[in-house]
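Complex shown without one protein chain; remaining protein chains in place.
Per-chain residue numbering starts at 1, and chain names A and B are given in the order in which the chains are listed.
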Amino acid sequence: MKHQTRKATRHVSQNEGLIFEKSSPGKSAWRLPPLDVPEVDTQKLLGAARRTDLGPMPEVSEIEIIRHFTRLSTWNYAIDLGMYPLGSCTMKYNPRVNEVVSRLDGLANAHPYQPEKISQGALRILKTLSECLVEITGMDAITLQPAAGAHGELTGLLMVRAHLHAKGDPRKKILIPDSAHGTNPATAATAGYAVENLKSNAQGMVDVAALAAQMNEEVAALMLTNPNTLGIFEQEIHKIADLMHAKGGLLYMDGANMNALVGKVRPGDFGVDLMHLNLHKTFSTPHGGGGPGSGPVAVKRFLEPFLPKPVVVSKADGTLGFDYNRPRSVGRVRAFYGNFGMFVRALAYIFANGPDGLRQTTEDAVLNANYVRKGLESAYDLPYPTPSMHEVVFSDKLQAKKGVRTMDIAKRLIDYGFHPYTTAFPLIVPGALMIEPTESEPKEELDLFVEAMRSIAEEVDEDPQMVLAAPYSTRVSRLDEVAAARNPVLRWKPKG
Amino acid sequence: MAYPSDLKYTKEHEWIKVNGKNAAVGITNHAQEQLGDIVFVDLPKVGTEITAGKPFGSIESVKAVSDVYAPISGTVTEVNSELTSAPEKINQNAHSAWMVKIAIKNPAELNGLLSAADYEKFVAEEG
Partner (left out) sequence: MRYLPKSPADREAMLQAIGVRSIDDLFAPIPAEYRLERDLKVPRQMAETEIVDWFRERSRENGDGYAATFLGAGAYYHYRPVIIDSLISRGEFLTAYTPYQAEVSQGTLQAIFEFQTMISELAGMEVANASMYDGSTAATEAVMMAGRLSGRRSVVLARSLHPEYREVLSTYAAHQGMPLTTLPYTASGRIDLAALERAVTQETACVLLQSPNFFGTIEDVAAVAELAHKQGALLVVAIAEVVSLGILEPPRQADIVALEAQSFGVPLGFGGPYCGIIATRERYVRQMPGRLVGQTCDRNGKRGFVLTLATREQHIRREKATSNICTNQALMALMATIFMTIYGKEGLKELAKQNLAKAAYAAEQFGKHAKLLFQESPRFHEFVIQTSEDPHAINNRLLGHKIVGGLPLKKFYPELGNAALWCCTEMTSRTAIDTAVGFISESERGVRSAPEVDVEEVAP
């Protein structure tokens, strides 16, 4: 390693094969209680439907399972280990009290179809969280059903469609800025809409004149991320909303970057008609290595009839219940009521913060991003000097001259003890380095990060070849993704 | 790399090699360089009608997908199924790794295509 890193040193990384390779017949990690009903003749009960062999499923003991998964876990980076500067992902601290309350017996073991009479606690959680999120977004109503952000987008566009159909004004297109997340165009297509791209202006914001030219009676909605994926607040947001509304279109907000706004400004107050939230970003539910997420969709009053069913209502006797009688609803977008376990965690997070904590959280998130920006703007190219909110996007323009691209810098950052930032996104910045520190980083960690990034910039100048071969400190070096895609090996197979 | 003069080219970086009433189509060496390691080639079925300027297949690298456009209109008479299992042949020699062979519908369309020299110039200008 060329430059010394203060954050990380190597630690022992134990080797561990696949679980199948540890398996041998006769080992076991389970024991069932004795059967208290008569044994059955499976052949007689099932006939041809009976299965006799489960194939190469593992047979191992409990200690081997503990060691196997514990060893695997040590090969992961995690928020618990340090800063996770992934732009657009809002990798904040996942409070442990959230985990504790989500495992309380009456919540963790509640069956979705248990009678409402004994579901009042869960219904109260749904209702309380709904009220908090409606207040935070400045909207009027909400559905918690969508399982993730992209699922929320789809739910939102289905509501847009239902609303326009009800007005006898079905439309064909969705406008999407070129800086948008890939889920936006994919969602629009899933909802049966054509996608039209909207170019950004030189400041990295929506080009209002271009929008005025492209907006017409064919356009159902604009999907806008605000702050956008460059971390820039759309200052002309109300003009944008007015343009959409004047021609009967709707303004959909992708709430992926809500961590920049909570407690400071409410989308409902700046003209947004509907939006989704990502509880796994803004509201601290754990990413868990890729999910579960949760993507509630908050809407203005006129869209309320179209919310997925069921919705939670207060009944005449003072108890809570589900209302399934919603004739104008878009229908269901998944079974049951949503990722309830994530609702519990998000609500616990809101309780732990309160109004003052939520506002301070947002302020710290924005403070951290600007601090990193200040620390790095002399070492990396900043394509859009417009003020940053909660994240900042640099480009690899300076380093590319030496043949080092954003992914190479990201891989080198691993050697300094950090997870890489988001690479190559948004698409409007060639060679993007997208950095979102979140509020969870102390000043010391940010200083180490800035120092690491500056050190890498120096390394690129002095010895680009060294950077190109990074990382050096991980248990595997760069993996052959081409071979993985050309000849996919998607499962283990027994030898012979 | 020199662009063979017996081929015609498009601004979307395809080449076409005419053989009487038939032609073979592939992507240029410049295109394969831009794409990087090709991991998958999606080809049309024999009998598919393809239209000049419209996509007829796609080529994937690890993190990108590119449509391949028909230089001229025609009917697919043969596909290079070898590319399905060995897409790297395009990286190795783009100008011999043909993707489809077609029966030419309208030979006049060939007149709109670039010569090797024109294409080389186009690539140089495109930067």
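Note that in this section a contact is a pair of C-beta atoms (placed from the backbone, for glycine too) under 8 Å apart; a residue touches a chain by one contact, two chains touch by 3 or more.
Source: prediction; values computed, not measured.
Taking the complete complex into account, A:Gly291 is the one of A:Gly291, A:Pro385 or A:Pro430 that touches the chain left out. Note that of A:Cys89, A:Ala141 or A:Met258, the residue touching the chain absent from this view is A:Cys89. By the touch rule set out above, subunit B reaches the unshown chain at residues 40, 42, 60-65.
Keep this in mind: only the chains that are shown with their structure count from here on.
On the side of subunit B, the complex with subunit A involves touching residues 37, 39-40, 60, 62-63, 87-88. Considering their complex, residues 424, 481-482, 485-486 of subunit A touch subunit B.
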